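Right, one structure below, let's go through it.
Excluded from the complex is one protein chain; the other protein chains are retained at their positions.
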Amino acid sequence: MPIEPLLVLAVFLAALGLFGFRVYRRLEHMRLGQPAESIGQWRQRIWLWLVYVFGQRRLFRFARPGVAHFFVFWGFLLLLPTIAQAILEGVWPGFVLPFLGTFGPLALVQDLIAVAVAIAVVYDLYMRLIVKPERYKGSHKTEGVVVLFFILTIMISLLVMNGIKREQGDSPIEPAYWQPVSAFVGSLLAGLSTSAQDMVARVAYWVHLSVVLLFLTMLPGGKHFHVVTSMFNVFLRDLEPPGKLPPAPQFGDQTGVKNVEQFSWRAMLNWYSCTECGRCQDVCPAYASGLELSPKLLIMGLRAHLYERGTALKAGPAKASADAPASAATAVLEKELTGDVISDAALWACTTCYACDQECPLFIEHVDPIVDMRRYLLTQQRADATLVDALMNLRRYGNSFGQSERRRAMWTADMAPPVKDIRREPAHTLWFVGDYASYSPTLTAVTQATARVFQKAGVDFGLLYEAERNTGNDVRRTGEEGLFELLATKNKMALNGCEFQEIVTTDPHTYNALKNEYRSDGDSDGMPAVPILHYTELLDRAITSGQLPIGRQLGYTVTYHDPCYLGRYNGVYDAPRRVLEAIGCRVVEMPRNRDRSLCCGAGGGRIWMDESAVQERPSENRIREAAELSDVGYFVVACPKDLTMYRDAVKTAGQEDRLAVKDLIELVEEALEQT
Amino acid sequence: MDILVPIKLVPDLVEELEIAANGVALDRRFMRLIPSEQDDHALEEALLLKERHGGSVTVITLDTGDTDDTLYTAIAKGADRAIKVTGESFDEGVTNHAASSVLQAAAKDLTFDLILTGAQATDDLDGSTGPLLAARLGLPFVGYVLAVSQEDGGIVVRKEYPGGLVAEMTVDLPAVLGISAAEKPPRYVVTAKVMEAMKTATIEEVAAGDADAQGAAELARMYLPESGERAEMIEGGVDQVADALVALFGKRGLLG
Partner (left out) sequence: MSKDVWVVVESLRGEVLENTYTMLAAGRTLADGLGGKLTALLLGSKAEGLAGTLGVADGVTYVDHPALADFTPDAYRRTISALVKEAAPRAVLMGHSSMGMDVASGISIDLGLPLVSACQTLSAAAGFVSVTCGGKVLAEGKLPEPACLVTLVPGGHKPQDGRKDAAPPVARVQPPVPLDDLKTKLKGYIEPEAGGIDITKESILVSVGRGIGQQDNLKLAEELAAALGGAVSASRPIVDQGWLPTSRLVGKSGKSVKPRLYLALGISGAPEHHEGMSDAECIVAVNTDEKAPILDYAQYGVMEDALKLMPVLTARVKQAKGG
């Protein structure tokens, strides 16, 4: 047998072997991980897979890079037959792939897409080398650039190979109009002698083959592993509602995650799929405010640590002696996941706003691992004093303000008619008020306004009064699982003692807990099976049904800030906007609206934590974003923590004369006044 | 070192306090009781010493009500034993003299090198439990202690004086110390650990013997101070208030 086909075969098998070995090693590391819940919901999975993998839907959130990647992805898929063709014809000269190798329309698509990929790659190189966007900071630049050159090379070499085949009348595709680009490339080389063309073709072939196989062996080692894993990762992803955290992992005495192998295999598959694109980093409010957290670097750090620790666990720690220093494996095994690999500061910086998870095209989960590590940190007393104080208050008094339960409903004192006590008499709607709306002295007026609007809308509502406790949504996100359970138990007991048909709340965090956290696995888990509404949904319903007559149209130009736990987590975007329109306000959207809304910085327990490391508050950043909308005079919110944060931010950002910060209920009450 | 930590449950000042019908005591019916803040610090200091030098920590309280949560929390934090002393009249409130007498009797069955308790409690009216207990047991006492360290078979304490001055004293063991602040703020123990302690740990119960209740003065009256002479309130929003204050400062020649 001639040498060259043997060489192709040898090179191919070697590359395949090396690729396989590297994949195997990473699979071995993944097997150290914990089991994940069983996979189900097949139809939904297949549909999401089609939309998000083949449709590349999330990629387009960054428009131009999205288009470029769309072509690279489809180029890769559609050109796979050409790679198979190249390898096979190398081993068996003259071999032609049946059907796929001769089908004209496919060849046309391949020709065109090769050009599209080349253009996309040039654009990507321009981004990497000239524009250098912030989101790439910390990503492996060399690998990125090298691979882009690889892809470009693969495209060019393919077109050269096809072009020369066309020129020499050797192409399995007929007629020629099916390969216009290849024909064009071939025509550029028409001037060369046949032997020169053969030489060029051979060089192109070996360049093509080598780069493809080199790329193959490189895949498992870096961010391009996503080429293999992304399909699986998106298909197998967690389909639980985002607003529901998984239960705290327990390893004997230890709560939360201390070592990287205590994460599930699904989390590890997430990390292998990270492309280091930095879209998560770009939307992270903690990162923007100058804190240590970058969701991208978090995932990259976890991935790298899994590899080194997996390797070290296999190698086994060597015993250090006076003569031989401790081996590298021992050093790695002594590394602490929390503290050495991911810093405490980075873990506490997260507001759990979900922007990262929402943005990631690979559906990588960033918030869940952070919470799992926080769960461990708290057991080690590694939390700042202000958070500890808030947790102690929550444990003792059921609210973070450190005030007696008896003062929870003090805001109702002067209400006429008095607000129903739903513990004593049934009501149609139970209003779960929430801590901030109840205890914060600056928010009392808004809470009272809400009550008045409910009354005007004819809502038959009642409160739990002193029996209400913080729902524990953010408590859970600080990692204090036991306290969350304690609060949830107390709240559920109170709820079960009352008669009502639905629950409304003014606080999106409360909304999320009642809707998602208080039930498990489709069971009620002690939670009454009633609809949960945010007050904007209730108002929307009341206005649409005519129950709440709007007296006048306000005529304001406003912008609306989507709260994280109402928007991203629970998909409620339209109800508040409809309400604003119904009361005659023109809504002008901020650039970052709906699921791109920038978190105010209070969530995830951050409102209970020390802020001294923050360089620029996300809330000020957001106010400035709103101020750039020249006609807008009102910044409308629908969450008491947003109201607190933005009322403050509008002053510290010096925009008080420019923007009025209002809760939606304040505008609705204004509109109820008869002209 | 084996350390005993008596903890006193005191009224939570977050709540409104009311006077009982007899006019000489607080109405304890709806009162929330919490561990005295400095006793929490004493427990923290004891746990720190245990972590550094080994030994054991035993917490002991009189059953004046609401004690279980405090005791289980102490165990969850790392205490080895929790003892509750029960007595008929305890839930009406106990003077420090009586409490120290009860503790003295209970301490007879315990071995310890050191007793750590808070330097004072918010509802003290007849001295503090620590020095009273020390005197009854015939042990040396130093109060207002900020730090304890073990040195040459004995201990050295740091005692605070006004103006931030600190004195270092050596104390012979066994001894009683009144802690005003531990070297670190009292640790936070996650709720799950407290719940676990509630399930797995046992609180030992001991009956109080006869207490020597003498030593506290009899009260003629207990009352809430009249809000008569109160501050003149400056009304208005932030801006009006700021203006009013600046005017006030100016009038007093403070802006010169």
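As written, the chain order gives the labels A and B, with residue 1 at the start of each chain.
By our rule, a contact is a pair of C-beta atoms (placed from the backbone, for glycine too) under 8 Å apart; a residue touches a chain by one contact, two chains touch by 3 or more.
All values derive from a computational prediction rather than experimental measurement.
J.: For the chain that was dropped from the view, give me its touching partners among the shown chains.
T.: Checking the complete complex, the chain left out touches A, B.
J.: Looking at the whole complex, which of B:55, B:78 or B:215 touches the chain that is not displayed?
T.: B:215
J.: Pick from A:40, A:441 or A:546: which residue touches the chain that isn't shown?
T.: For the chain that is not drawn, the touching residue is A:441.
J.: Which residue from A:142, A:193, A:612 or A:630 sits in contact with the chain not drawn here?
T.: A:612
J.: Touching the left-out chain: which of B:175, B:192 or B:208?
T.: Answer from the full complex: B:175 touches the omitted chain.
J.: Mind pulling the subunit A residues that touch the left-out chain?
T.: Residue positions of subunit A that touch the missing chain: 385-386, 441-442, 610-612, 614, 651.
J.: Which residue numbers on subunit B touch the omitted chain?
T.: 11, 13, 17, 19, 24, 26, 96-97, 119-120, 122-128, 130-132, 134-136, 140-144, 156, 158-172, 175, 178, 180-181, 185, 214-225, 227, 229-234, 238-239, 241-243, 245-246, 248-250, 252, 254-255
Going forward, only the chains that are shown with their structure count from here on.
J.: What is the distance in Å between the mean C-alpha positions of subunit A and subunit B?
T.: Distance between chain centres: 48 Å.
J.: Please give the residue numbers of subunit A that touch subunit B in the complex, ascending.
T.: Answer in residue numbers: 248, 255, 378-379, 381, 383, 385, 388, 391-392, 395-397, 402-404, 406, 480-483, 485-486.
J.: In the complex, go through subunit B and note every residue touching subunit A.
T.: Residue list for subunit B touching subunit A: 14-16, 32, 34, 185, 187-188, 190-195.
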